[in-house]
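Only one protein chain is missing from this complex, and each of the others stays in its spot.
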Amino acid sequence: MKRIYAREEFCLGCRLCEIHCLVRHSKSKKLIKAFRKERGEVVPGVMVESAGHVTFAMQCRHCDTAPCLEACITGAMHRDKKTGAVICDADKCVGCWMCVMVCPAGAVRRGKDGKEGKAASKCDLCAGDKTPVCVLNCPNEAIVYEER
Amino acid sequence: MRRWLVQPEFKVERDLERCIQCQVCVRQCANDVHSYDEEDEQVSSDGACCVGCHRCATLCPTGAISISRSQLEFKPNANWTPESIRNVYKQAEGGGVLLSAMGTDRPWRVYWDHLLLNASQVTNPSIDPLREPMELVTYLGRKPDQIRVERGPDGKVRLATEITPQLKLQTPIMFSAMSYGSISYNASQALARAAKAAGTFANTGEGGLHPDFRQYASNMIVQVASGRFGVDPDYLNVAAAVEIKIGQGAKPGIGGHLPGEKVDAAISRTRMIPQGSDAISPAPHHDIYSIEDLRQLIYAIKETTQHRKPVSVKIAAVHNVSAIASGAVRAGADIVAIDGLRGGTGAAPTTIRDNVGIPIELALAAVDSRLREEGIRNQASIVAAGSFRSAADVAKAIALGADAVYIGTSACVAMGCHLCQRCYTGKCNWGIATQDPFLTKRLNPDVATRRLTNLLRGWSLEIKEMLGMMGVNAIESLRGNREHLRAVGLSDREMVILGVKPAGE
Amino acid sequence: MDTRHLIIGNSVAAVAAVEAIREVDETGGIVMVSREPRHVYSRPLISYWLAGKVDDRRMDWRPRSFYDELKVRAVLGKEAVRLDAAKHVVELADGGRIGYEKLLIATGGTPIVPRIKGHDAAGVFTFTEWADAERVRDFIRQRKVGRAVVVGAGMIGVKAAEALAGIGVKVTVVELAPRVLAAALDEPAARLAAGAMTEAGVELRCGAEVEAVVARERHAAAVRLKGGEELPCELVVVAVGVAPNAQLARTTAGAVEVDRGVLVDDLMRTTAPDVYAAGDVAQGREALSGTKRAIPIWPGAFRQGRIAGLGMAGAEPERYDGALVMNSVSVFGLPTVSVGVAAQPPGDAEVLVSENAGVPSYRKVVLKGGRIIGAMLVGDIDRAGIFTGLIRSGTDVSSVKELLLTEQFGVLSLPAEYRKHVVAGAGIEV
Partner (left out) sequence: MDVQPNPTKEFALSRGERDSAACAIAGVINEQGRRFNGERIIRMIANMHDRSNGLGGGFAAYGIYPEHKDLYAFHVMLDSAAARENFEEFLRRYYEIETEEVIPTAPLREIRNRPILRRYFVSLRDRVLGEHYDLTEQDLVVRHVMQVNGQIKGAVVFSSGKNMGIFKGVGYPEDIGRFFRIEEYDGYLWTAHGRFPTNTTGWWGGAHPFGLLDWAVVHNGEISSYGINRRYLANFGYHCNMHTDTEVITYLFDMLLRKHRLGIEEACVALAPPFWDDVERMEPERRELVRGLRITYAGALLNGPFSVVLAHSRGMIGFNDRIKLRPMYAARRGDELFIASEEAAIREVSPELDGVWQAEGGKPVVCELKVPLDAPEKEPARA
């Protein structure tokens, strides 16, 4: 399947991916509004890590054998049949954070969606969009979406 | 001493309605213009350090940043321009040579903008490049004056004249000499890859050939400059051609200086000099004090390369450029590259950059005419350099007599350069003219290669359109064909030098 | 439909096995037998259900179409009571017999109920399956329960307490160990957890032993601790642990070897041909020690079920990489994660700790020979999985040791080779 890969040697550390991810997964979908009003509410599925000049963007690997899928006690974490993406159904998630505990990439984080206001937050490959927004908006093509 | 008389050049404004405090600008500015105040949770900007490179504004997701020239106006003075006043301030405070980068920004006449191309109407059909072949293939190198053929016993006619080595270009545009050191590894790689992809050539400049780039060597011209950095027999033999750099349009008669702090391990290896040592290119080649010395170097290089590589001689366009070019051809140069007044550089004394040399248009026309007058035009190809901004500039140069052109600034701009002219600071926010690992990674060579290839492709398509519109289908029918040029707003003398008629004639 | 695959159980290991079988064997008949007359549901959710945070529908761990879609014959509400491994036949409590080609025992665990006085009084419940939760709920409603004592402050006890407190019951938790979640958390972490509990109004009695349930009219009226103190209550939840439910395996007269649980190899095979076991009933290899232990861990059960299923269907076997003790428990909203040997590190281990009581947050990493063998996080648990991955892979982290507890610790901090592996994704070739 197509996956998102970071090319850390070209990551600027600008964090535009995080910004656009946040907007894409916000309610308003409007950049300024989303960032002003929903920052802290929406946890971006991509996170930029940096240490010195080394920076890179990390998000869910959508593993073939996904530990988060195996660890999910509610069945909220599931694989989308069409895209192959591992997606969390926020309505089912109870926020037990088993997924957070088992993701070797640290790519699942505690979010604020769902009925209880807590549900695992992670990359959903932009729900089947042709190109995820982090890839689309990376100014240096340091995030690529491809079959490998 | 604090530089208190020199006021900021730019004003950076932030539209607080739009700013979302995302700090992209803070993370992108190598000049520390933007900063985030944790306490106030507010991004703010200080224009004093702004070089006007637009990195922040380009990456700002909400378009909240605008950069304008400082509104601090001097009393109008046609003689004492703000630049000249500021330069005096700077020198009064610093006491040194003022440095600049890229080509001169003074309003010297751009002759391209006074030359117009021709097109077919009725009497000969224009040719549609989308339907008919349109040939840009260009061979650079020495050509014989005539071809001899022999008929074999089988009745087949064979070539009996030996053709000396040639560079085959799919399009008459090459990348100018830009050394690894003056530009980043990624930028160098992109140029080499784009040259290979487009079937043309990139020039190493005087910085040697990084081992990683050997795979592109068949599309690279290696330079031998006065510092001889990175030059050994292998370097000469692995390349497609060798260029002896005598001068550079931005700083004729001036050497070069790569500060030791930029000479990291990789550059040190590539240049074959100790890490951390200054790389100083002397003003002249100390083994070339006359034309016959040049001849010896050319032959030394040809011997070293078993006469398998064309040798180019690059000179700056100075007053007697045509005589120098003629001398170079007679000294054995297979290609003469002429770099005009507006040619770029990574660093040059401002006063030299802005006041020395002549425009490439006049130099090119003079050299082409001179070589034809002497009947030696076939003996060398002419490559023109020094600011080609568009396919039209290239087409006009070819009509004036160039076989091909070198583009440097355009290539940099294609990669993202915003002509802030601060290459010499090593803080290129676009990752081109820098060795800072924070900055070099900003240039993804895949992206840069694609952008360069696109530029070459776009320009090539435009040149094809222009050829077609002129009713010819091969670049050689435009080369030196000044009938296809007309001048507007030039003096008679300028037109004589350019060999073009005024529009309407 | 023939019964190629017989699966005793209907929870995580059983379901994982079915899904794995169907990846390779689309048609072979599958029969699932379950004592509980319910669709596949998630046992860990019963405390959420009791608290009203999850409704009946959301208890489903797989969609209602699960059996149909995977072509499974579900025999629900019937208990398997006898196994004739030689004849490949399982006998049900109602006398029915089901033959099989491959059998999976995934019967899970049974709550341990200490034989204290009064343990059979009305109002004393265990808390491991949905029916338990239903009974507790009904009892609370009928008897207007106002006070409850939860015996045991392990994961089940804590979650039960949280649920009870959530529906307005005044809860006292009695724990024999000196701290809550003693198996998972160390003293400082437990203190934070305890803080969250007491803040929510739960009374904690750690280091206290229950002597008896005091019954009046056969109904629980109090819990008496050793020393005589009585904790008045109308409801007692006993949550002192679970044991493998290996009863079925024990009926084979030793054909299927059983210790605490059913002994399995790394392919989840028992000692009897064609008989597999997975999940809480199984006793397989533990990752760090290499010894066989019964470890009731959800992700482990899934993995075991899947391996068993693949093996049963004849696919290229995946090998079990051993169970890793781990738990993620949200204690009254305070997230805690504990992986590997974290609560009681061995004496020769190097322990790194960072604490921020105010937030609150606590992080601890246990290293041995340059490798992480345990990690514990309380509060900010985001990215805890990176540690889990490092423990699993046995990656030498000596070079990045200083970064482990820093704020910017992330994938970027990992050794390059391992980082490459992580970026490519688990199960994805690098």
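Side notes on the structure shown:
Chains: A, B and C, in written order; residue numbering restarts at 1 for each.
The rule is short, and it goes like this: a residue touches a chain if its C-beta (ideal position, glycine included) is under 8 Å from a C-beta of that chain, and two chains touch if they have at least 3 such contacts.
A quick note: this is a predicted structure, and the numbers were derived from the prediction, not measured.
The missing chain, though absent from the view, touches B when the full complex is examined. Remark: the omitted chain is touched by one listed residue; of B:127, B:195 or B:432 this is B:127.
Considering the complete assembly, subunit B touches the hidden chain via residues 120, 122-125, 127, 132-133, 135, 137, 139, 143-149, 151, 156-159, 161, 163, 166, 369, 372-373, 375, 377-378, 470-474, 476-484, 501, 505.
Going forward, only the chains that are shown with their structure count from here on.
Taken together, the touching pairs link the chains end to end in a line with two free ends. Overall, the chain located most centrally, as judged by its C-alpha mean against the mean of all protein C-alpha atoms, is A. Centre-to-centre, using mean CA coordinates, subunit A is 43 Å away from subunit B. In this assembly, the C-alpha centroid of subunit A lies 28 Å from the C-alpha centroid of subunit C.
A straight line joining the Cα centres of subunit B and subunit C is 68 Å long.
Those residues of subunit A that touch subunit B in the shared complex are 7, 9-16, 19-20, 31-32, 35-36, 53, 137, 139-142. Interface of subunit B with subunit A (complex): residues 18, 20-24, 27-28, 58-59, 61-62, 436-438, 441-444, 446-447. Interface residues of subunit C facing subunit A in the complex, by the touch rule stated above, are 16, 42, 44-45, 48, 53-54, 58, 60-62, 298-299, 302-303, 306, 326-330, 335, 337, 339, 381-386, 388-390, 392-393, 403, 408, 410-413, 422-428.
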